[in-house]
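Note that this complex is displayed minus one protein chain, with the remaining chains in position.
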Amino acid sequence: MSVDDRQAPGRSHLDVTPADATDRGPGRIRGVLGWLDERTSVARVVRAGMRKVFPDHWSFLLGEVALFCFVILVLTGTYLTLFYVPSASEVTYQGPYAPMAGTQVSAAYDSVLRISFETKAGLLMRQIHHWTALAFVGVVILHLCRVFFTGAFRRPREVNWIIGFTLLVLAIALGFTGYSLPDDLLSGTGARIAYSAALSIPLIGPWLASLAFGGEFPTSAFISRFYVLHIMLLPGLVIVLITGHIALLVLQKHTQYRGGPAREDNVVGRAFWPGQAFLSSGLFFLTAAICSLLGAFFQINPVWLFGPFDAAVVSSPAQPDWYVGWLDGALRIFPSFEPTILGITIPSPFIPGIVIPGVLFTIVALWPFIEARITGDDRAHHILDRLWEHPLRTATGVAILTFFAVLTLAGGNDVLAFQFGFDVEFLTRLFRWLAVLLPIAAWIVTYRLCRGRLREGDHPSPPIAGHAVARTPDGGFEEIHE
Amino acid sequence: MRRLPTEGPARRSDTDPDDRRLERIVLALFGVTVACALALLVVYILGGQTQIEGLLLFGALGALGIGIVVWGQRLIPARINIEPRDPVGVDQAQMAELEQTLIEEAGFSRRRLLVGALAGALAALAAALAIPVFSLGPAPGRSLFETSWRAGRRLATQGGPPVVASDMPVGGVLTVFPDGDSSDPNASTLLIRIGSNPGGAAASSPSPGSSAGASPAAPTPSSAPGTAAAPASTEFVALSKICTHAGCPVGLYRSTEHVLICPCHQSEFDVLDGARPINGPAARPLPALPFRLEPDGTFTALGDFPEPVGPSFWDMDL
Partner (left out) sequence: MTLRPAAGGPDLRAVGGWAAILAVVAIIAVSGPLPAMAGALASPHATGSRQSVGGASAAVTEAGTTLFQSQCASCHGVQGQGTSYGPSLVGAGAAGADFYLRTGRMPLSAPSQPVVRREPILTDDQIRALTDVVASLGDGPEIPKVTSGGDVSDGSRLYIANCAACHGATGAGNAIGGGNLAADLHQATQTQIVEAMRIGPGTMPKFAFSKDQEASIAAYVQSLQNEPSPGGLAIGGLGAVAEGFVAIGIGLVLFVLATMFVGRRSHEGEPPEDPLP
């Protein structure tokens, strides 16, 4: 850019005319970017960002899929907030769904029925939103497993692990508050259980439950409070944490699998632009497509059948969404145990509902530090491990997953009994044993398998064919043959 | 200084004949997207249908996604790039300088008393600002220990008239509230007619007749002539409907076995044995409502439940 001598009247000598503003093609982009860059200094960051390297493996895309699910949830969720009424005031339903005609329902429930039956594309948006939520938590867990089993959480990424795990907990909380918003019979029952779990905490329980719900259950306040949590506080936290999560990732650069030119002091892969950008945006649309498919063809949460919430009425089967199912299962199979210590009652939901999840979540959240302490390895790692290279970590991860899987299945014990012809009481007893024995067995088997594979010796990397290059000390390019 | 990643050479020629074919495929896919999007618009305007709209959305998004991915995978020359990574570690000199700037220049190390007082002041302010959190809900007080039952209130169905004993069939169950006041769901009570011989064969039950003034959510008393003689009060039990485990209504009743089941976590209560939990995670029996059977066949409560209803809490026995 240069100062133009031929200045139009009224322009100061500091005005600068872009060199080829009237050219076609790249000139126009340069013009726009130049205009922006003058005001934001954005060009250098964009240039570096375009060249940023993404290691090339499909398992690294799972985190992106989770992010895309969140975006879809925000988009469909925004649509729903335009029609949903977060109020517990009673109205009479007068819409087209005949079995509810004339029933006294909350304004929230009424608005969800209107979305489902009267708003065009309302039911589709609602179902896409709900199915995406179910899949979102699943993808986050898959991503967490990839990070865990490959040891990507090690120094310097411990903080990012904690942020990521917090995001999982927030995702579950978002789901719970979300499906409680229609104020239907099933989700209201779930809210009651959450209240009772809070109530069960010794010393602070009754106060905590009363403050959280606005009084003794049921209250008229909890719908609007869940709404504030669901559309503002929790998503706000998630957005801040996702930003931090990605910022750390950019700063620390991605980890990568061993092999080829990959080393601890480099990142080998595909540049963001154009390759990775195309793949990521394509993946976004594919994710959205799958969510639309589910939302179109599978009915989910038909609240018109459950009826409005009434704290003296219940329907069965009574399960929460699957990602809370483990908590329901823990409450179902934990034996009846309500001791009184020094006059203080320890209510029966306390241990399975608060203590056990609390302990497990803390262990998972602090795992990078726990593992570093146990193995004595607190060096920085950017190369990922293979599954069997850390038997302790892999076995412990498999055991914890097994435990949660057993609890999740136990949450559906009556439905499983009904479908497969078992006694409910038999299944409950069986799950009790499985919850203890299966994780232990899984740990032992996994540990053995990993050790066995380790003993067989490392399989050498085959030589790579093709044209991987690296920079030589004197600045040139050099092909790598290993 | 930041070093930019190095870039390897392109590995494919852009004039590959495969390219033409792939281009056509991607074009076709984008065409599918346009078609589906237009069709979606038409369907929406015509009134909409969930499955068709969803399918078209799936088509539009899926075709677009595949098209972009194929473009990115096959039409863009693939390069392997390598980026150097800065070593992880603490620059001690930089840290020392930072420490100097943060602490020494503000004088924190010299003015420890001031620093302590500042910390205390901030903490006190934070505590004061946290006080409004207590406006979120009332003090628990006695609310967990009481329901809306009082002595003299009759047992009635929700929004309906007081229950008449002879209208209940043996083996029947009703949900009742204080007459005229069903606003407290924690007062919901199960009234069960277990009969005079609960362990034996089922006695005959009155045949239902027709009546007017049906209540919205419960059976209406019938007035068929020739019904059985007035039942004794021992044929009935009144139990809190709120499960003592996690507070769900205990809505299931296995009438021949006289067992109540809560659907949330499968706690089972033996009605003939003081509603003692016999299975599942509940640890306390369902509280029994004291009542009296009046000569006119209605039921009157003798007071509130003797124990707190619903899930336990830490000071319920204190």
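When the chains are written out, they are named A and B in that same order, and each has its own residue count from 1.
Here is the rule we go by: contacts are C-beta pairs under 8 Å (C-beta built on N, C-alpha and C of every residue); 3 or more make two chains touch, one makes a residue touch a chain.
None of the values given here were measured: they were computed from a predicted structure.
A.B. asks: Among B:Gln51, B:Ser196 or B:Thr234, which residue is in contact with the omitted chain in the full complex?
C.D. replies: B:Gln51
A.B. asks: Who touches the missing chain here, B:Val26, B:Leu40 or B:Met168?
C.D. replies: Checking the options B:Val26, B:Leu40 or B:Met168, the one contacting the hidden chain is B:Met168.
A.B. asks: Which residue among A:Phe83, A:Trp207 or A:Trp322 touches the omitted chain?
C.D. replies: Final answer for the missing-chain contact: A:Trp322.
A.B. asks: For chain B, which residues lie in contact with the unshown chain of the complex?
C.D. replies: Those residues of chain B that touch the unshown chain are 11-12, 50-51, 54, 65, 69, 73-74, 78, 80, 158, 167-173, 175, 201-202, 204-211, 214, 216-222, 249, 251-257, 259, 261, 263, 266, 268, 279.
A.B. asks: Determine and list the chain A residues touching the chain excluded from the picture.
C.D. replies: Against the left-out chain, chain A lists 56-62, 65, 98-103, 116-117, 123, 127, 131, 134-135, 138-139, 142, 185-186, 257-262, 268, 279, 282-283, 286-287, 290-291, 293-294, 296-302, 305-307, 310, 313-322, 325, 384, 386-387, 408, 411-412, 414-419, 422-425, 461-462, 464-468.
Basically, only the chains that are shown with their structure count from here on.
A.B. asks: Go ahead and note the Å separation of the Cα centroids belonging to chain A and chain B.
C.D. replies: Spacing between the chain centres: roughly 20 Å.
A.B. asks: Please name which positions on chain B make contact with chain A in the complex.
C.D. replies: Those in contact with chain A are residues 2, 4-9, 11, 44, 47-48, 50-51, 53-55, 57-59, 61-62, 64-69, 71-73, 76, 78-85, 87-89, 133-134, 136-140, 143-144, 158, 175, 177, 182, 185-186, 188, 241, 245-252, 262-267, 277, 279-284, 310-318.
A.B. asks: Would you mind writing out the residues of chain A in touch with chain B in their complex?
C.D. replies: Residues 47-48, 51-53, 56, 120-121, 123-124, 127-128, 155-156, 189, 192-193, 195-197, 199-203, 205-207, 209-218, 221, 253, 261, 264-271, 274-279, 281-290, 292-293, 295-297, 310-318, 328, 331-338, 340, 343-349, 352, 380, 382, 413-414, 424-425, 428, 466-471, 477.
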